[in-house]
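Contents: one structure, followed by commentary.
Note that this complex is displayed minus one protein chain, with the remaining chains in position.
We just call them A, B and C in the order they show up, numbering each chain from 1.
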Amino acid sequence: MTRPSRSTPLEETRGASASGELLLEVRDLRTHLDTKNGLVRAVDGVSFRLHSGETLGIIGESGSGKSMTVLSMLQVVPKPAARIVGGEVLYRGQNLLEKNEREMRRIRGREIAMILQDPQTSLNPVFTIGNQIVEALRLHRRDGGGKALVHRAVEALRQVRIAAPEERIRSYPHEMSGGMKQRAVGALAISCGPRIIVADEPTTSLDVTIQAQYLRLLRDLQRETGLAILFITHDFGIVAKLCRHLLVMYAGRVVEAGPVRAVFNNPAHPYTRALLGSVVRADTKAERLEAIAGQPPALWGLPSGCRFAPRCPHADDRCRKEYPPQLRVRDEASDHVASCWRLEESHGNR
Amino acid sequence: MRRFLAIRFLQALVALLAITLIVFGLTHLTGSPVDALLPDDASQAQIESLIRHWGLDRPLHEQYLAFLGNALQGDLGVSLKWRGYTAMEVVLQRLPATLKLGGLSVLLSIVVAIPLGVVAARHRGTMVDKSANVVALLGQSLPQFWLGIMLIWIFAVGLGWFPTSGQGGLPHMILPAIAMASFQVAALARLTRSAMLDSLRSEYVKLARLKGVPEYRIVWKHALRNAAIVPLTYFGLLAGSLLTGSVVIESVFSWPGTGLLSIEAIRGRDYPVVQAVVILFAVVFLLINYVVDALYALVDPRIRRA
Amino acid sequence: MKLSRLRRYPLLPIAVLLAILFIPALFAEWLAPHDPYQSHLRNRLQPPVFWGGTWDFVLGTDRLGRCVLSRIMHGAQYALAISAVGIFVGAAIGTLLGLVAGYARGWTDIVVMRLVDISLALPSILLALAFAAAWGPSFEAVIIVVAFVLWAYFARQIRAEVLSIRERDFVARARVAGGSHARIVLLHILPNVVNTVVVMATLQVGVVILLEAALSFLGIGVPRPTPAWGLLVADGRWLVVSAWWISFFPGVAILLAVLSVNLLGDWLRDRLDPELIEV
Partner (left out) sequence: MNYARTSKLRVLLAVAGAALLAAAASAPVQAAGKVVLALDPPTADTNLFWNGTGERLPCFQALVGHDPITGKYNNSELAEEWSANEEFTEWTFRLKKNAEFHFGWGRVTAADVVHSYELTTGPDSTINSIEHLRAASVEALDDHTVVFRFETARTDYAFQHAGRGSMVVYSKAQFDKEGVDGYVSKPAGTAAYQYVERQPGAGVTFERVPDHWQGAVPDFEMLELRWIPEPATKLALLLAGEAHISDLPREIQADALAAGKAIVKSKNPAMSTGAIFNGMYGKTGDPAYRADLPWSDIRVREAMNRALNREEMIEILYGGRGEPVPSWLMDSRNEGYVPELKERFEGMYGYDPERARELLADAGYPDAFPDPTIPIVSSVLSGNPEFGTMAELLQVYFEAVGLQTEIREMDWATLGNLGRSREAYLISPVRNAPIRPTEAALVNFHTVRGTRYGGYESDMSEGLADKLEQTINPQERSRIAQEAFTYLFEQYADMPLAAVFAELTVDPTVVKDWTFPGVSTNSVSHYHLIAAAE
């Protein structure tokens, strides 16, 4: 599981397999949100890389900015409230943030597809599954007539192991079970042959056995097509099963990143530790981490220092005043980093 | 489901019965047709003979029971004012005109209100949204008869685009339909707007965006198709306002529908016709509400297949 | 800071309402240049001052030589009185029945809801016509018609809300604590639907002003020579070509008042009761 250590700048999180092509590199992404209560820095300097064939997990409580990060990447943030104010999103070397809406539409679905959390609501209830897949196909794959598109849609359904896809294609979402719906969403995502699939908590609403089946399906798809998967979740268990690398986000920032095993074995950030603790103690689906004292921070009026400070048992004055830099965690993984002043102490103590 | 419909049906029947009682009582309290239909110098003898002829000398409850008995057999009596016709015939003669006008006005209000609502939702909180709201409200802020007269003066007399009034084809219907529709636009546009807001916030719209679907398709196809259900329910409520509107609008435009008929019938104390109009409209009201349920199912496959 | 806080309020509609409805209604006696009932037969059909008339009759005179401006100002009183009383009666009946139906449920509920159905299915304008024919058009008749048209909407909405409120904890607690039904309804449930009632009532003001106009057009509104706005417009409608000002200015008053009330109602709804269905 340990990967060859490389000399990389500390501020960058690496998640590359040696063989994979670097598909996506996000640098210092910042998104601001205007709310009734004032400005919210929903995404505040997030960076990561994603290679083909790789699965990167992003973990955090709800409101930590993980979904906003990927939405910003694809520029589908809720307008006009949200603004992407800085950073770069390099997809195969091209900065997506410099592209216009038209060009972005060619990226969305075609290059980077997404699976949303709740299949109950993410499929349009008034159109058939076939319709919804064919629509995407027609937008991105103009080759072939209507019949060819329908054929492709059937293929996509077959790929996600939906039985009798020729019939299912005429079904409306409400005629399918939750698991099947989420597979259909998966079919929709892979139908146009994207290189990256962003899966935003795709299994949250499924029960455990279906969840396992679904994860297996994703892994198989990845093996077959060499997809890169960006997997957003608040569930360490899933990350452990699926990902090699992960980012832990808190209040719009990456607080810890690194290989899954390294983070599991040696969680450096108190927040990560608390998250892991809650996995052990509570059921894995807990959306709110009861184990951590205090509430997730309201996203406005954040402390100027470490955002976790108000809930952190170790917080001191410095934590409250100054945001800690990203520091390397001293363990076997070279790319394990975290943002915590206590890390500096441990560095200094050495 | 069937049981539910059956119960609804029975309750509707009871409501209908109550309606006949109210209408019967109220119309008979308003005075006698002999006072309305006979000339000024009708003699006492003539009046009394007609009172007997029309059966108005019998006790009220007897008249009501007789009316009810006949009504159950589909006979609402003969018109006192339009002699030679039954009350139902008189009303049915005029009903198509009202339905045509009402239908066109509903269509017009949809054509105007839905885009207004959609655009307002799309540009929520901006000046566009606010102006759309004010535009929609404008039509609801003028007395309908006044708007009708203005339309006649501007478009029929001034510009000569449409005929001023009366029965006829589509050209005759445009102005009254606009006057009638103006009232519904605001409510419909606002309903569309709020439904669209919900729809645009939904996950499936997000997913459509993530699929690379162009914005206009997202708004007009994905979101609107879902949002359209909410304004549809409004049409059930519209039935009542349709008649209210038609009474005024039909007078202004001399449109020989049931609205105009009902004024004439009340002025003439033509009880059978008044009763027929009200009963018919109550039935239509209930019917429309059923139709709305059916339409609901048509737009929303979740209900259709349920 | 102060200004920006003010901006949160719908200033324009409030200003318009004050100028058109409230101030004239309260101070018409002092503000109006003439007695609204006083005919100046020698000055019949005078145009407004900017149309070749005189400052004596700023907005001109009607066919009996009465001052249009004064009549509009006094008309505000009627607009306000009809809406206030009519809506109050309608809202009170509707709210009461809605509360009882929603709280008691069972047979009471069924009966009230069927009454609502009946009321909605009856073409109100026809009933108004019949009613006016029976008892003669009068201020009271208009109020009764308004109340009759409105109550069902209130009853339906309030009942729906009560149904959900009565399931909430504080109601259960009150019941366990042994509160009487009346006490629970009045002390615990009513305060929770007051916002809805206020918002709905505000939104109905426009409806009522227009209803009064429609009734006047049919000759069953407030009896003349009362300067009710609807009657003013209805009365002047024949002379739209030559003496347009007779109906035009009251029409504008109606337009602005109804528009402002609706905008204000929207704002109130957003503030007080975002859940209210927008019909």
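Quick note on the criterion: a contact is a pair of C-beta atoms (placed from the backbone, for glycine too) under 8 Å apart; a residue touches a chain by one contact, two chains touch by 3 or more.
Just so we're clear, the structure is a prediction, and the values are computed from it rather than from any experiment.
Participant: Given the contact definition stated above, which residue among C:Leu41, C:Ala172 or C:Leu186 touches the chain not shown here?
Facilitator: Spelled out, the listed residue whose C-beta touches the missing chain is C:Leu41.
Participant: Please identify which residue in B:Ala36, B:Leu56 or B:Val134 touches the non-displayed chain.
Facilitator: Once the missing chain is taken into account, the touching residue is B:Ala36.
Participant: Please pick, from C:Pro33, C:Gly136 or C:Pro191, the residue that touches the omitted chain in the full complex.
Facilitator: Going through C:Pro33, C:Gly136 or C:Pro191 one by one, C:Gly136 is the residue touching the chain not shown.
Participant: Among the options B:Asp75, B:Asp129, B:Asp198 or B:Glu264, which residue touches the chain absent from this view?
Facilitator: With B:Asp75, B:Asp129, B:Asp198 or B:Glu264 as choices, the missing chain is touched by B:Glu264.
Participant: Footprint of the hidden chain on chain B, which residues?
Facilitator: 30-47, 49-50, 53, 81-85, 90, 93-94, 107, 111, 149, 152-153, 156-157, 160-167, 170-171, 174, 221, 251-254, 256-257, 260-261, 263-264, 267-269
Participant: So that we can see where the missing chain sits, which residues of chain C does it touch?
Facilitator: 37, 39, 41, 44, 63-64, 132-134, 136-137, 218-220, 223-225, 235, 237-242
Everything below uses one rule, namely that only the chains that are shown with their structure count from here on.
Participant: Report the topology of the inter-chain touch graph, choosing from line, ring, star, complete and other.
Facilitator: line
Participant: Using the touch rule from the top, point out the two chains with the most contacting C-beta pairs.
Facilitator: Top of the contact-pair ranking: B-C.
Participant: How many angstrom lie between the CA centroids of chain A and chain C, rounded to a whole number?
Facilitator: 54
Participant: Where in chain B do residues touch at least two different other chains?
Facilitator: none
Participant: Provide the list of chain A residues touching at least two other chains, using ranges where the numbers run on.
Facilitator: none
Participant: Show which residues of chain C lie in contact with chain B when the two form their complex.
Facilitator: 110, 114, 117-118, 120-127, 129-131, 133-134, 206, 210, 213-214, 217-218, 230, 233-234, 237, 240-241, 247, 251, 254-256, 258-259, 262-263, 266, 278-279
Participant: Taking the complex as given, what residues does chain B use to touch chain A?
Facilitator: The contact residues of chain B facing chain A are 202-215, 222, 225-226, 299-302, 305.
Participant: Sort out for me which residues of chain B touch chain C in the complex.
Facilitator: Listed in rising order, the residues are 11-12, 14-15, 18-19, 22-23, 26-27, 29-31, 133-134, 137-138, 140-146, 149-150, 153, 186-187, 190-191, 194, 234, 237, 240, 243-244, 247-248, 251, 262-263, 266-267, 269, 274, 277-278, 281-282, 285-286.
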